[in-house]
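Of the protein chains in this complex, one is absent; all others appear in place.
Moving on, here comes subunit A:
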Amino acid sequence: MPDTQADIDREIADISTAVAKAVAGGEPEPEQPLRDYKPYRSTVLRHPHQPLILTEQADTELRGPVFGVTDVTELDRDLTRHGLGEPLGERITLTGRVLDRDGRPVRRQLVEVWQANAAGRYAHHRDQHPAPLDPNFTGTGRCLTDDEGRYSFTTIKPGAYPWRNHLNAWRPAHIHFSIFGTAFAQRLVTQMYFPNDPLFRHDPIFNSVPSEAARQRMIATYDHDLSSPELSLGYRWDIVLDGPSATWMEEGR
């Protein structure tokens, strides 16, 4: 018998209760997902059992790759213009800033996104669920942050989609993000969600971040000032990179 949504909901609630108890007992509030998170079944064999080794003497990891105008085209940030015609769905504009833990902008670094189309289908061979592909939407984009750390994309709102973690499993709508910091140790791959999604409470990937406050940091805000008349709805989402930044390099760059 495959696990049901009720099984998964119960496991999510149990872990959430255990974490809340630990926090009440003085443990720090977790800011990141638990690598060992059984409700998301694929984690079981894919997380290390040994503790991570804290490495003080790192020079390579405190620097990172650089990207430039050769690595992006002007069209890359507008995912609605990659086909011959208009993609189906609700057009959105999405912007925000990439900052380090001290609130400093991460300048001229690469932000990449990928997502399902409005029907919830990825342009990927492994996604064969019965929803249509959109010939005018591939769902990938990239841009460089500006001097204030700002990124922006025009795209369409992705649909929810099914997956096989358990019976009747559905992912809340999300856009995958990949962000480079000034240090390789600041690397981030995450998912941005949309406000008030009814699937949040059922999704083990979203809930792998056990703190409610931390989960809120993955959800964009609807911002009417970013909406364009007769064109698109606006969302804002700021990103804060974890890890040590290359502060000592900032002056020389």
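We adopt the following convention: a contact is a pair of C-beta atoms (placed from the backbone, for glycine too) under 8 Å apart; a residue touches a chain by one contact, two chains touch by 3 or more; residues count from 1.
Here, contacts and distances are computed from a predicted model.
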Exercise for review: Given the choices "Cytochrome c oxidase subunit 1", "DMSO reductase", "Protocatechuate 3,4-dioxygenase subunit alpha" or "Glutathione S-transferase", state the protein name listed in UniProt for the chain not shown.
Suggested key: "Protocatechuate 3,4-dioxygenase subunit alpha"
**Study point:** Listed residues A:V72, A:L88, A:A131 or A:A160, member touching the removed chain
**Key:** A:V72
Practice item. Among A:E61, A:D146 or A:D223, single out the residue that touches the unshown chain. Key: A:E61
Revision key, fill the gap. By the document's definition of touch, the residue of A:I92, A:A185 or A:L226 touching the omitted chain is A:A185
**Study point:** Missing-partner contacts on subunit A, residue numbers
**Key:** 31-35, 37, 40, 42-50, 52-73, 75-76, 82, 99, 101-103, 110, 112-114, 116, 122-124, 126-127, 138-140, 142, 176, 178, 184-185, 187-191, 205-206, 208-209, 213-215, 217-218, 239-244
